[in-house]
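Note that one protein chain is taken out, while the other chains of the complex remain in position.
Chains here go by letter, A and B, matching the order in which they are written, and residues are numbered from 1 within each.
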Amino acid sequence: MISIKGVNKSFGTVVALKDARLEVKEGEIMALLGSNGSGKSTMIKILSGLYNPNSGSVEIDGKKVKIKSCVDAHNEGIATAFQDLSLVPTMTVIDNLVLGIEPLGKFGLLNRVKAVRMAKDILDRLGVVCDMDAYVQTLPMSTQSMIEVAKAILLKPKVLLLDEVTASLHHDEIQLLFNLVRELKAQGIAILFVTHRMGEVFELSDRVTIMRSGITVIDEDTSKLSMDDIVYYMTGKRPDAGKAEINLEMKEERELILDVKNLKQSKVRDISLQAYKGEIIGIAGLQGQGQPTFIRTVLGLMKPEDGSIIYKGKQTHYKSPENGIKNGMGFISGDRNKESIFQHRSIEENIYAGKAATQNIFKYVTVKEMKQFSLDAINAYKIVAGNVKDPATSLSGGNQQKLVVSRWIALAPDLLLLDDPTKGVDVHSRREIQQILRASALKGMTVIISSSENEELIEISDRIYVFYEGEISGVLKKEDMSMEKLVAAQMGMTSEGNGV
Amino acid sequence: MQKSLKKDHVTVIKIQSFIKTNPAGMTFVIAILLLVLTFILRPNSLNTNTFSSIILLTMLLSFAAAGQTLVLIGGGLDFTVGAVMSSAAVMTTFMMQGQDGKLLPVLGVVLLIGLVVGVINGISTVKIGLPAMIVTMAISNLVARAQYLFAADGKSLGYAGPSFIRSVSYKFGGIVPSIIFYAILIWGIMFYLLKRSVFGKQLYLVGDNKEAAKLSGIKVNKIIILSYIFSGLLSAFAGMLGAAYMTVVSAQVFDRYAFQSLIAVIVGGTALSGGVGTYTGSIAGAFLMVVLSNGLTALALPDPIKNISYGVIMILLLFAYNRTSAVRE
Partner (left out) sequence: MIENIKNAIIRFKRSPAFTGFALFGFALILNIIIRGPAVFFSAQSMGTLFSKNAPIILVTMAQAVLLITGTLDISIGIQLALVNVVVIMLPQELGVSIPVAWLIGILVSLAISAVGGFLVAVLRIPSLLATFALTFVVMGINVLIMNVPQGSVPKAYYSTYDSLLFGFLPVAALMILGVALIWAVVKRTKFGKHIYAVGADPKKAFAAGINPTGTIMKAFLFKGFITGIAGIALTLMIASGNPLQVESYGLKSLAACIIGGLGFGGWGSMASGVYGVGFLVLIQNAVYYFFNFLQGTIVGFQITSYWQNFISDLIIMLGLLMTTVTARGQREALKQGISRQIKRGDKHAKES
């Protein structure tokens, strides 16, 4: 059993954890919940040895321990499967699985036979089929996630931390994983898992710990909590029943902003899609069915191998995103850190980035201009920020994403492309972003949004295209959107009712 | 007792945050301290000649560092700074031949050299997927060799024009060299480029996160190539001024400015990884390097001791300024 108390952790001026606590007993499955900025990721990183807490104590089986590195954590019996994967992409599956615990043979050389045996055993239990000598980088994300979990289990831990590992997994894989987790629970292992998906909480966990703004708000048996309770503890507010009005008015003559015909580009095999002015088009589908590729090809990051893209009536021959953006497109990525946020630059500069990209490079910009531009955006989109000169990383994840959204909306693009923008964003910020998108669509902006959250798509889209294996398996109109139809299309089952 | 301890603690925190937020200022302070130290240890080095030569060399190094600052902020590295400076210096003396009235054509040719090398640097770094250091190093080798076409046996074939020389080394009040006017010009250009132009804004973004910059619609390659072009132009101009300062110029005379400019820029607060930095910082860094070099010479230490001290002090400075982040936070 593991218990952590009185934990404080700050990064410069940002307080991530304030006197936080957490306790998981042997043979117990604990779900750790919290919005972005709640401190739950920080908590996991402290337990796994990646972060150094400013204060606090960790006890394992009643004994005080000091965790100064990941090696310490491993020695104390704590293993972690990380959300952003601790696998080394340029090394093979088997090298990764035994990294740090390499079985040795004669003369201190690696014992490959033993390593293969270890690896095969755990991969079989997880139902993972892959070439052990394949470079991790070449495998699909869901397989990589499973290997990440396998790696943690190979350490034979007493405490297993699973940080959002189901994000990339298929339904079947999730079930296999949950079965294994239940086996481990029966063996007396304490399991802590972090997730954004309510369904998983109720399906798997015995107890729930909820964090908010760096404090541990409550820990309680899962059976004693309702969904509304959980949302309340996470946000401090009762979930608002008021969903924004759906704009059902469809004008007769609508301008066809984007007309994609038979697009082919790597994962995208044959996609045709139309988007009219003012529409919000949702793109649904399991991970890796070609959605990000589609969006980036429209933007101009990749060149189509075949097919055509007609934007605002003209065939596009884009060579780089800059072409698309110059023609009125905007792009918001779900991977903020890699694709949208400039971490060392200030909030002000981050907001101004879109505008900076579209102006003549020799234009003179005054200090006041930039400041005004960013203040306007902060006010318009209710971004919670301190000083605009602070680095962008001082904002919480949700606010960072709102910053990125505002960066683009301020430029009033004709077509806004979003690739899973609310992934890992807290409920509150998510709702605000949705409202911003709806308001902009009403003003005439066309939105294409790809998302892994089906509820979100159903709530916000006028029409939903479902991607399956690089093709469209279904198009749902507002009137006949339902979760069952969506999931069916995602699995590749097309039926008469879904006109394509 | 408690209260004064707390006060000291607060002061320490204040100093620490000053260092973090104002690396340029910190560098400047260290430089002044070193200068004072030199005067204390060698009082006879305290004269107008020393001051004017320190100012001159600082200016010269900061011109070289100007281009390097731009390139580094954009995430690259320009090893050709030294070779371009040398080539420009050689070309200047070769063309002027000790006569006046050739300023404009010389300027034109010199800037052309800078432009051509800058373009080659930029396109090579962008198209070849190799580290900028290696690519510009290879180009630097070639440029260094090409100089010999204009400097038979390594010695230059003339001097810079007299009035040009005067425009660089005439000393106001016996101390302040007129090169300071050129410095103000360059400072103005850098201020505009880095702090007021859209180019500067895009440059910082490109250096901070290339992928995000690209997806924001910035022409990343164009910006990087431009940074190398500016660097080439600035280094060439610096070389031309350097020729006026040195009067007698030999091939590869300024080659060491490649590394010198790099260290000056980094000690001035610009990161090797890009996305942060200021020209003011680079000037402070250049000042520090010149003071350090001057100090070691003034102390008349034997060469090996000088080298060791130089290396050790550089290590200390690097430790203070430019460390990669820890794996564990």
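For the reader, a short list of remarks on this structure follows.
Assume a contact is a pair of C-beta atoms (placed from the backbone, for glycine too) under 8 Å apart; a residue touches a chain by one contact, two chains touch by 3 or more.
What you see is a predicted model; the values in this text were computed from it and never measured.
Only one residue from B:33, B:185, B:248 or B:318 touches the chain missing from this view: B:318. Touch with the chain that is not drawn comes from one residue among B:81, B:179, B:263 or B:286, which is B:263. Across B:29, B:46 or B:138, the single residue that touches the chain missing here is B:138.
Shown as candidates are A:3, A:69 or A:343; the residue that touches the absent chain is A:69.
Considering the complete assembly, chain B touches the hidden chain via residues 124, 127-131, 133-135, 137-139, 141-142, 145-146, 148, 259, 262-263, 266, 272, 303-312, 314-315, 318-319, 322-328.
Listed by residue number, the positions of chain A touching the unshown chain are 48, 50, 69-71, 74, 80, 82, 85-91, 95-96, 99-102, 104, 108-110, 131, 133-135, 137-139, 151, 266-267.
Operating definition for what follows: only the chains that are shown with their structure count from here on.
Computed centre separation for the pair chain A/chain B is 43 angstrom, with centres defined by C-alpha atoms.
Listed in rising order, the residues of chain A touching chain B in the complex are 11, 49-52, 69, 299, 301, 320-322, 324-326, 331, 333, 338-345, 349, 352-354, 356-366, 407.
Chain B contributes residues 192, 196-199, 201-202, 204-205, 208-209, 211-219, 223, 226, 275-276, 328-329 to its touches with chain A in the complex.
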